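The other protein chains are all here in position, but one chain of the complex has been omitted.
A and B are the chain letters, set down in written order, and residue numbers restart from 1 in every chain.
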Amino acid sequence: MNQNRATHLISGAFVVSAVASVSLAVVYAVGGTAWLEGTLLGIALAGIGVGLILWAKEYLPIGEEVQQRDSLEPEPSEEEEAEDALEEGIHAIGRRSLLVKLGAMAAGALGVAALFPIRSLGGRPGTELITTPWYDGVRVVDEDGQPIAADRVEVGQVLTVFPEGAVGSGDAVALVIGLPDGVNQPLPGREDWSVGGLVSYSKLCTHVGCPVGLYEPTSQQLFCPCHQSVFDVPAGANPVGGPAARPLPQLPIDVDDAGYLIATGGFSGAPGAGFWWRPDDD
Amino acid sequence: MRKWLLLLGILLAGCSYGTTSAPHRPPSDVMGPETRGPVLYARDCAWCHGSNGEGTARGPNLNGDLDGGAYTHFMLSTGRMPLSSPTARAQRRTAVLTPTQIDAVIEHVKTFGGTGPDIPKVEPTTGHLGTGSELYLSNCAACHSATGTGGALTSRRAAPHLTNPDITPVQMAEAMLVGPGCRNNDSTCGFGSGAMPNFDFSETEVNSITAYVSYLQHGGDHGGFAIGRIGPVAEGAVGWIIGLGSILLIGRWVGTRMGDNE
Partner (left out) sequence: MIKRLLVALDNRLNAASFTRRTLTKVFPDHWSFMLGEIALYAFLMLVLTGVFLTFFFDASQATTTYNGTYQPLNGVEVSQAFRSVLDISFDVRAGLVMRQAHHWAALIFVAAIIVHLCRIFFTGAFRKPRDINWVVGVTLLLLAIFNGFTGYSLPDDLLSGIGLRVLYSIALSIPLVGTWLAYLVFGGEFPAEGIISRLYSIHIMIIPLTIGAILTIHLALVWHQKHAQFKGPGRTESNVVGSRLWPTYAVKSVGLFFMVAAVIMALGGLFQINPVWFFGPFDPAQVTSPAQPDWYMGWMEGALRLFPPWEIGAFDHVIVPAPFFPAVLLPGITFAFLYAWPFLEAWLTGDHDAHNLLDRPRDRPIRTSLGVATLGFYIMLLVAGSNDLIAKWLLVNVGAVTNVLRVLLFVVPVFAGLLTFSLLRGLVASGARRLTDMPASAVWQSWKRDN
């Protein structure tokens, strides 16, 4: 590149940068807009960058400098000396072997003791992984905590529900789905778990626990938007596609004397993702 | 001047009819609106829905619990109906029929005695955006996406994106009422068996949801180009191609010298 032209370009870049910085200050003072701030910051930074790079490329020595590499392998004599120094120390300490052993024991015990605060980070994983706030007789409520009249959920509708008193619970969240007459094929022993055309299943995918939020009345399937598992609702929410291996746990429901939906027990299995001691009860 | 306006009017009328690809269209001045409905229905709808809305193997009935005005209005005003052929996929497009024609067809379909919901009255301006966003995220985002871009469903279907400003609040409310998306060859399609569930929202809730969806249509992108609002997939592509890509080009420029051919 022509030397004169390079100088002009470099000075131009620096000047553009300075102008952008001043404009940035003005934009900021006036109130700021994200895209303007980003653009001006970009120009201000790029101006300095272009200037420096051009400067280096045009005026600074780029060359065939040659430097020798030092050997990365030690001389045998040095190696020996280092070994000797190390062994001398080991020998000096090792002379009191009982003290060494006791010292090691004390350090080890301290190490184990130091692990205990980690235990404070979380409680013992217990039955709450399997149990939920659902129980026999609890009312089914919607996200606002309102009880649900049995005729509120019509065919083709889906409602996110919780047990009364536990709205927003992370493991009790369930769906009540209105199936057309005669479509439901209850699993053996679950013939009285539905009421009218209404069935209820855990909303948490048995794969990795995403809410199975998509219900298609056409196919009566639930679909998980995270990893595309598909559950066939009339067939006990059995997985028919995607990576989920277990059906959604079912919630037995009924109607109380006031005409509101209640649960008649807990889920048929632990909701959400599996873990190694999860009972295989589905 | 009035002559010109008249001419313009005729031209415009001609254009609007010109866009429909219907054969044997009766001239508009000899048919009153009361008779236009049955004619349009017979021409565009009866082949699949039956001459009295009783339904056939090609399409659902319109005299049952599915339709009461809202369903027909939704299908016709979003251009999903009439289909160009009975096997075509019902997708949103520019409405084939004009608003007057749509009204005439609805009036005729109502005579079949369907008991479904009627066209709702919607006033998004009275809705509350905060309530709307909460309801939208609880009930709509799973399929239509929190950003309104829509998403995949099972079996070759997709929940349509809602960010198209042509989607009117009335159409949104109708979709919530009837739950559209039956397979178009499904004669058993009735109320509650579309791809979309139907929802029991109160009038104020509907106003709030439609207010929020209108907001999604017209604004909300505060951080620059929205890159499709589909989240990390587009962001990753931009990060790699535009971000790292341009840095790599700069790096090549920094690293090359005059007369350097490596």
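One rule holds in what follows: a contact is a pair of C-beta atoms (placed from the backbone, for glycine too) under 8 Å apart; a residue touches a chain by one contact, two chains touch by 3 or more.
Just so you know, these numbers come straight off a predicted model, no measurement behind them.
The chain that is not drawn here is touched, among residues B:54, B:166 or B:221, by B:221.
By the touch criterion stated above, the residues of chain B touching the omitted chain are 89, 128-134, 137-138, 141-147, 149-152, 154-159, 212, 215-216, 220-227, 229-233, 235-236, 238-240, 242-244, 246-248, 250-252, 254-257, 260, 262.
What chain A contributes to its contact with the hidden chain is residues 28, 31-32, 34-39, 41-46, 48-53, 55-57, 60-69, 72-73, 118-119, 121-125, 128-129, 143, 160, 162, 168-171, 173, 203, 207-214, 225-230, 239, 241-246, 272-281.
Note that in this section only the chains that are shown with their structure count from here on.
Inter-chain centre distance (chain A to chain B, centres taken as mean C-alpha positions): 34 Å. For chain B in complex with chain A, the residues that touch the partner chain are 138, 141-143, 151-155, 157, 159, 179, 181-183, 186, 191-200, 222-224, 250, 253-254, 257-258. Here chain A touches chain B in the complex through residues 1, 34-35, 38, 49, 53, 56-57, 62, 143, 152, 154-158, 160, 178, 180, 211, 213-219, 221, 223, 225, 228, 230, 241, going by the rule given at the top.
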